[in-house]
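Contents: one structure, followed by commentary.
What you see is the complex with one protein chain gone and the rest in place.
Note that the chains are named A, B and C in the order they appear, and that numbering of residues resets to 1 at the start of each chain.
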Amino acid sequence: MVEVASFRIERVEILRADGTLAAPLPAWAEDGAELVRLYRAMVLTRVYDTKSVNLQRTGRLGTVASSLGQEAVAVGTAAAMRPEDVFLPSFREQGAMLWRGVRIEELLTFWGGDERGSNWSGPREDFPICVPVGTHAPHAAGVATAFKLRREPRVAVCVLGDGATSKGDVYEAWNLAGVWRLPMVTVVNDNQWAISVPRSAQTAAATLAQKAIACGMPGIQVDGNDVIAVREVVGRAIERARSGEGPALVEALTYRLADHTTADDARRYRDDAEVSARWKEEPVARLRNFLVARGLWDKEREERLLAECTREVDRAVEAYLARPPAPATDMIDHVFAELPPAMAAQRASILRRAAERAERRSEPRGGRP
Amino acid sequence: MVEVASFRIERVEILRADGTLAAPLPAWAEDGAELVRLYRAMVLTRVYDTKSVNLQRTGRLGTVASSLGQEAVAVGTAAAMRPEDVFLPSFREQGAMLWRGVRIEELLTFWGGDERGSNWSGPREDFPICVPVGTHAPHAAGVATAFKLRREPRVAVCVLGDGATSKGDVYEAWNLAGVWRLPMVTVVNDNQWAISVPRSAQTAAATLAQKAIACGMPGIQVDGNDVIAVREVVGRAIERARSGEGPALVEALTYRLADHTTADDARRYRDDAEVSARWKEEPVARLRNFLVARGLWDKEREERLLAECTREVDRAVEAYLARPPAPATDMIDHVFAELPPAMAAQRASILRRAAERAERRSEPRGGRP
Amino acid sequence: MSALTLVEAVRTALARAMDEDPTVLVLGEDVGKDGGVFRATEGLFERFGPERVLDTPLSEALFTGLAVGLGAQGFRPVVEFQFDGFMYPALDQLVNHAGRLRSRTRGRLSCPIVLRAPYGGGIRAPEHHSESPEAFFAHVPGVRTVIPSSPARAYGLLLAAIRDPDPVVFLEPKRIYRAFREEVVDDGKALPLDRAFVLRQGRDLTLLAWGAMIPLCLEAAGRLAEEGVSAEVVDVATLKPLDTATILDSVGKTGRCVIVHEAPPSYGPGAEIAALLAVAGLFSLLAPVVRVTAFDVPTPLPRLEDLFLPAVADILEACRTVLAHR
Partner (left out) sequence: MSALTLVEAVRTALARAMDEDPTVLVLGEDVGKDGGVFRATEGLFERFGPERVLDTPLSEALFTGLAVGLGAQGFRPVVEFQFDGFMYPALDQLVNHAGRLRSRTRGRLSCPIVLRAPYGGGIRAPEHHSESPEAFFAHVPGVRTVIPSSPARAYGLLLAAIRDPDPVVFLEPKRIYRAFREEVVDDGKALPLDRAFVLRQGRDLTLLAWGAMIPLCLEAAGRLAEEGVSAEVVDVATLKPLDTATILDSVGKTGRCVIVHEAPPSYGPGAEIAALLAVAGLFSLLAPVVRVTAFDVPTPLPRLEDLFLPAVADILEACRTVLAHR
């Protein structure tokens, strides 16, 4: 019996749950303004999440997935990227999308059930929200292949959940990234739950980071409730990828404090006690404590920030609600670059249906069906 | 940075390429008769492979995949199983299927293009040959789940190639086996090629065994040209699984000495020199050298064995060629347990087509189309 | 006997099947403690335990193949897909294995599995949660495709699907999971897996539909009756094998046919039925067949979904078109 290979998985922790330092700060984090920027982004995300859940509850938005408690994963990841990198989100990375320039109004438009929300003005090459779990990992590999073939120093960054790590297409994409040395970084938002299925029921792997070993790329754990650590570790992975050294997998350990989505009731399957315990580790208070201890933050600034974020979100909500609906033909006019003549009759039917539905709406109740 | 997990991959080698011992023999292998049994099975497999390639070349068989050079993987694996275990092969494990009691005639019937070949008299619960690469791994997980639920001390054993390890469904099955601690053992026939794609282009993982780490199960390499080592290592994995300790992955390092199949021409993509070099490591001569050195084998026995195997194969070929064709309705009568009445008309059409084709065949050339 | 919703009827049938046959298992994502996102498996985990109700890791391709393995070993796994849009990864296993294991081994192994999923639109769900993929499944040899349209039919057809010795895709119209109640007798009686249901007799035209389109067709038939038009409503129910006799009889009588479904039209499920009429019912047709369907576009997000899905008005318009041919 000879040993032919050996591997180790490490975890990076910087800020402790109480906001004290477990390890030295990275150089960039000595810049207080930068930390405040990260803090602001997390708070904005939380205000947005709260608002969008409320909008759903009051029937003005469809199902939404709050990122409560996981803001550091999204914000830290986005902050580690360059604008010209490409981001491929799943459905819980609003914090990252906002950082990269997707507008709140656009996010609301999407979750409100209108594809125009994904035609955002911001990062034009970023991928839209991916709902089928993990299916965007191969896209990330494709984007990264494009960068590599064009010799562009850019990186494809993909975020997915602990549940997604059980999908074969995710594994296949990682395996390709490994063997083609693609500039692709995957961040696993390991929030311990895939709806009602706990992390322990997804896989017997002791860490999700070690799944990278199967694909010949580095895997590392990071405290996902510490935005400084996330930004640092993801940043290193991204810059390594940018310099041509290939892909990496970052497992960000965090916790889903909210229900899976507004369509879920987590009390059916997990203990409140577990959730309460995890509240002690959440990323926003953690960074705030650190900022306060460093003299970078105080109650007054906190109040100002909250008011500011609330205003920003409220304004976006107003714009969202005021936006005129898309024309009926929107559903057919973008399917192909040019509408095939064979589909002209269907386009006409859509217009006919639209006219009929409008007429029906305008009729008094009890009118024609 | 704290280390949170570490892993090592080991390789087991017993017989060296020249037939001398690199490590002590396992106890069972001190039994010369058992070694001769393994040797005989490998030789029979090689005679069968040679014959089936010839039958294909002369138009009496469809495409076939020779296992030349990989006999130890198939035979060692089958020899490590108990009859009541279930085997799930891909298309290159004739050595294992023969060991388990599938008859040569049945194999030929299948490769000759007749499903009756998969309705073998031998191991009734074993799965048929799986042509779509890797898609039988989830079946193995299902069979293993059945064993576990019924608390039967049985193991599902699945063999697939190095190329198959890039398939997501294979990974998914391993991941499930890990988390459900299923009695499932996968043997990777790592023959260095997936048609024209070399092992190095499939994955950046240094070993295929380490893919097990992603799934929280043990992975180990074995010299796949050494039937003693294969039987020993796979046997340990199977008995471990049988005792409830969960799945394992065994990577058997070997080499595909032949073309991928009779439809392939490997000279298009690999050097003859590479192949010649690998001939020095092949499993049959290796074990023979060892047996001879131990006084368990000699030229006379070799000749007798070859004659015997040839006779056995020839007899099977005759039976195969003499077997009357299946009735036309065979293609429809087994689709459902009972033919749905809605399909009765199609069954009648099949009979009509059969009559028409038969008539056409019996007409002189130039007759009706 | 009690008045159940469709999803309750599904749950009742699952419980009954698990009760009467220990080889019946329920598998899928969140089917255990959570009881499934639509609560179709609610209470089963508590009642039958973790060895009968199994939450799998998140992978549809996997649990389909897992079911094939279990089926070959004599279990009867009933797999729940969380939503229709996540069923596509199952097609590989369905086409290449489930539908042919019996034939491939000439009966040595078989595949008594059921793939269940909530399906169709109309609940303003996110992307990929409102698909109508029945045509994909109905084209697969060796596989049955069944779609109930009421609680009682859900109960009887699901029992039949689970007891059937071969693979069945069972699509549950989520839009009517809780839309209405119907008396369901939990007597273990299955319904046949190859029979359409004539829900309303009529003379002037035939409305052919299934799933959530059935209530719309019944409403349309009611309206037409007010106008003196007698519409027959047939719930196709078992798309495969298709009950051609009932369909041909009905259209043979009425001479006019409107097919209603939620899937896109091209190469959609309605095509087979219209083809049946062109092949075997041509001379009874007094008017061209009309298909009332979605469009050949990706299912839109909820804001435009209402225009994508057929409504009663669209059905009535189609009826008037076929009636115009005298």
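The rule we apply is simple: contacts are C-beta pairs under 8 Å (C-beta built on N, C-alpha and C of every residue); 3 or more make two chains touch, one makes a residue touch a chain.
Please read all numbers here as calculations on a predicted model, not as lab measurements.
Write out, one label after another, the shown chains that touch the chain missing from the document.
If we consider the entire complex, the absent chain touches A, B, C.
Which candidate, C:Glu29, C:Glu232 or C:Glu272, sits in contact with the chain we can't see?
Considering the complete complex, C:Glu272 is the one touching the chain left out.
Among B:Gly32, B:Gly113 or B:Pro341, exactly one should touch the missing chain; which is it?
B:Gly113
If the hidden chain were put back, which of C:Gly35, C:Pro57, C:Gly71 or C:Gly85 would touch it?
C:Gly85
Using the touch definition up top, pick the residue from C:Ile247, C:Val297 or C:Leu316 that touches the left-out chain.
Residue touching the absent chain, from the options given: C:Val297.
On subunit A, what residues meet the omitted chain?
Counting over the whole complex, subunit A touches the hidden chain at residues 86, 115-116, 118-120, 124-125, 127-128, 132, 135, 137-147, 149, 156, 168-169, 172-173, 175-176, 179, 330-331, 334-337, 340-343.
Which subunit C residues would touch the chain omitted from the figure, given the whole complex?
61, 85, 88-89, 91-92, 95-96, 99-100, 103-104, 127-128, 133, 135-136, 138-139, 141-142, 239-242, 263-264, 266-275, 277-280, 282-283, 285, 287-291, 295-298
Provide the residue numbers of subunit B that touch the chain removed from this figure.
Against the left-out chain, subunit B lists 62-63, 91, 110-115, 131-134, 163-164, 166-168, 194-197, 201-203, 263-264, 268-269, 325-326, 328, 330-332, 335, 343, 346, 349-350, 353-354, 356-357, 360, 368-369.
In this text, only the chains that are shown with their structure count from here on.
Could you find the chain whose CA centre sits the greatest distance from that of subunit B?
When every chain centre is compared against subunit B, the largest gap points to A.
Which whole number of Å gives the spacing of the CA centres of subunit B and subunit C?
Chain centroid spacing, subunit B to subunit C, equals 40 Å.
Need the CA-centroid distance for the pair subunit A / subunit C, whole Å please.
35
Which integer distance in Å separates the CA centroid of subunit A from that of subunit B?
44
Subunit B: which residues touch two or more other chains?
168-169, 172, 175, 179
Where in subunit C do residues touch two or more other chains at once?
Residue numbers touching two or more other chains: 57, 59, 61-62.
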